[in-house]
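Structure first, commentary second.
As you look at this complex, bear in mind that one protein chain is not there, while each of the others sits in place.
Now for subunit A:
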């Protein structure tokens, strides 16, 4: 046989070759040519040349002995020279040179160079207890060369073979340790031809001796179809008074026909009833019990399943099988005989895959073994079915190897309906049997019986089939995930101890999947009553996936989604240039139906937080990372989102993986993750949120020690002011810094036992403190002004809550600023710190805060606990609280009385105002910015805090900033050059409904994981440059992500533009065509939003009011201005016609050309009458503010021409008693004039509907103005700068189209 396999890398070859061999019935193959079609994942046979070689000359056939085989260490086959006398020779034999090199040595059994036969005897294993192989299905083969018999399996089994010398013509031999080897007999014949002739036709069951027909007196003849055989089981039974002896035995079910013909012994013995079809009805089931010495017949009887069985001499006995149930059985005895049926045709392979479901059991399935997993507990058939062989009692033949063709009988078919993959389960029970029809030609290992009685094995056996498969997946997954982290014992458990798998699985599985096991006897005889194979209806727990599988799955999903949909509109226009925006896809854990287990760590390479297991790592964003966490903890993430981000352009040529990473095969097998694609993948989740069910599954020991430290002692309180980002080049010996303020507040936690003693002595806690810390006095002044009793509630763990008593001390020392340094061993501590959070640090001689140094090193042993304060009241809804970082559950909660809490609140507020506000403390502004600042010197300005939703992030370069920046920007930097920003990144942040642009030239490391469009983020210490009001990130700026929006930012064309928030998107969405002409609007009756491109000609009416919100707002960067515009009407012109554009607040401010005004500082300066623009501008907003402070409401009405600004006849009136000053009036009028000579605007608006029209009419009437003008009246929703290039492109396209 020559298999000319051209490529060794072809998948499915293992499946292909055995099938070919079946096709050819193991004839001598000389050449097989085939092609592999990757798209369909199958082979196509091109050419198959078979040369029916003449039977070899007897002289070339060599005899090989068993001892010779046993000395070989490699599996080999004696089937390559197999010839068959039944085949006619090929008419045109085309001999091909035999070249062993063409065979794949690793996969196909190695052939001998010459035909070899074995001669020996096939016997039953008469003494299974002393045999080295415990498998009861094995037959034994022995020859004269060695006293040891090897296990064997035989095709074309014939009862007559037992105890007869045979010649093995074709075979496979697989060395097996420790019992020598395993022989697969493919072709055989009797050594002495006369034996095949009927001389004997029966065996005595007890002594395996041959019996002859004439000597038989058949009693209780049972003749029928053998339905099933139970495993060999051991029954303890009393033999005599001296003791208990156990009895081996097995059960068999035979279906008999009760017709008159069949009941007659004589006719039965003479004729094969089943062969002569005379309308028998095989319905009556009889149970046979082969016990004691007869149990050695198990290998024979089990091979006859599906065929005919004829036994006689059995004793009819009533057998009790427990729980008051008894059954009539035919029990073997010393007179029992097994007859050899006349026809041997019954053993032929049954028709393939005729699966008939009978009494919950499926009849038969034939397929090839494509894989075995979990030490043979899971056998994959035909790459689509998983056969579960999890019962310890079940024994399968060794020949159940990959590549073998097998027939499975009596199994349960189940569809587990797993969300992550499609699979069909064949569940095995005590009735299931497997017969190998063709041996595998592949060098795959023997099927070994797993003799394990661990708790886990028992646990698995007690489950329903689908749940068994799920637990096996968990076992495989956890073993892969925690190899090297946890020992096998810790994962799997032992005979007496539950492992991680069992603990986890039993917590996840519902009670309905557990079933009580009754033992072989009950379950075999009362199969239907025992509930075997009963499907429970419930949703399955989630799949535990190795991280490597998850990453590949996400990559595939992402690429697939890119292939499926076109993402053409994912670009953003900024600065007159379109920027590619990454496509983001978010997969939620509830859709994936998976759970992640792993350790958290800080990456040594990137300094970022990751979830790791032994298979890989994935970046994680955990906004509420607890202060106390260890890299040794195993975290369970049930509720999370996997965010994938990538540029479609980079992934155009990415190919999809052929197989799915979440299939059972890929979970069971080693899954290799080849090079990662250019997709940013990270997990976003919350840990402390109780609803999320994300928890520490397997806490490491040092967590408990942490709590001990909290039990008593003195603690200092810190306020974290700032965190500095990771430096450009991250390495393991680099440091990260954070800035904190040591507050003059200390906490004393009482040791409960000490309290008892000291309260009896009558000394207070501060006295004790002075006493106990006398040695530290020089470093820490611990004297205090006030002392507040409080209760301390530890919430380090979600399941544990301990309350302790203590005192909060207000100390005399002043607050001090310190720089905290974190080395690589304590990066985990840095990661969990939140800016603005309060932290407790234990007072210690060499403690963090007890030194005089301004810079302290936080090492791995120092702990920082997050703390919050709340009022100690019964009703928590009315309780006030001080919480540094809102939304994050603290580790410790201090309960104070309401008075004390408000005192603390006031004190902390004072401290913050004096010390902490970065805008004050970190002021870098120089009063006179010299013009020399252009150049190498650092930019000047204020450091401010920005909080908002990131709308877009794109690359930008300095030259782009010259030209008009497309949209509304922070105080319109479009006339300014941003110095020092080269090759930078532009971040669009939505702050209070306004888009603010932040420029950054920082390295990639400075951005946290997951930073991109769709995140809500805090930007700390952003530089607002002194000249031009441009926001820039500095190397000290820190970005903190609060949340990642789950909504996918799909094609902007589909976005609902009514959302005021989506400024960028909506502007883009209306960019698809050129702006609408006002003359066109005149004729439309609909109120659809349209985009206009027009200029202010004149102002019709403008109402200004003082903005009360402005007074309340304290944020410097807030877009809230001191003026609000309840209504404003502008006359606009676009060249086609004029319209009256009504609008209010923000849009009105824009149309007034407020970008030409100064930043809205609330600084009071005297009005400079000079005409020089810079000074005038710097005063505009404050001047307006001053006017409105006096008059609260100012109305400007135009009584003159609405088409000529020079003819403007504006009347300014005020709603207050005092008259408006002449200078103020002129100032207001000049604002109007300025607005009339401004640039072209991009206005998104719609024709007024009747309701809005009426409202405006009413407002105008109150202002004593005539009704709306005889022009097109529109309402402007948004006003922004025009993107000239895109507008020009659109017009050009329209013109070309109309040509």
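Going forward, a contact is a pair of C-beta atoms (placed from the backbone, for glycine too) under 8 Å apart; a residue touches a chain by one contact, two chains touch by 3 or more; residues count from 1.
Following the convention adopted for this analysis, contacts and distances are computed from a predicted model.
S.K.: Name the absent chain as its UniProt record does, using one of the following: "CST complex subunit STN1", "FA complementation group C", "Transcription factor IIIB 90 kDa subunit" or "AP complex subunit sigma".
M.R.: Hidden chain identified via UniProt as "CST complex subunit STN1".
S.K.: Please pick, from A:136, A:582, A:1074 or A:1245, the residue that touches the omitted chain in the full complex.
M.R.: That would be A:1074, which touches the missing chain.
S.K.: Out of A:637, A:1236 or A:1279, which touches the unshown chain?
M.R.: Final answer for the missing-chain contact: A:1236.
S.K.: Which candidate, A:602, A:726 or A:1097, sits in contact with the chain we can't see?
M.R.: Of these options, the touching residue for the absent chain is A:1097.
S.K.: For subunit A, which residues lie in contact with the unshown chain of the complex?
M.R.: 576, 962-964, 975, 1074, 1077, 1079-1080, 1082, 1093, 1095, 1097, 1133, 1135-1138, 1171, 1202-1206, 1222, 1225-1226, 1229-1230, 1233-1234, 1236-1240, 1284-1285, 1287-1288, 1291-1292, 1294-1295, 1298
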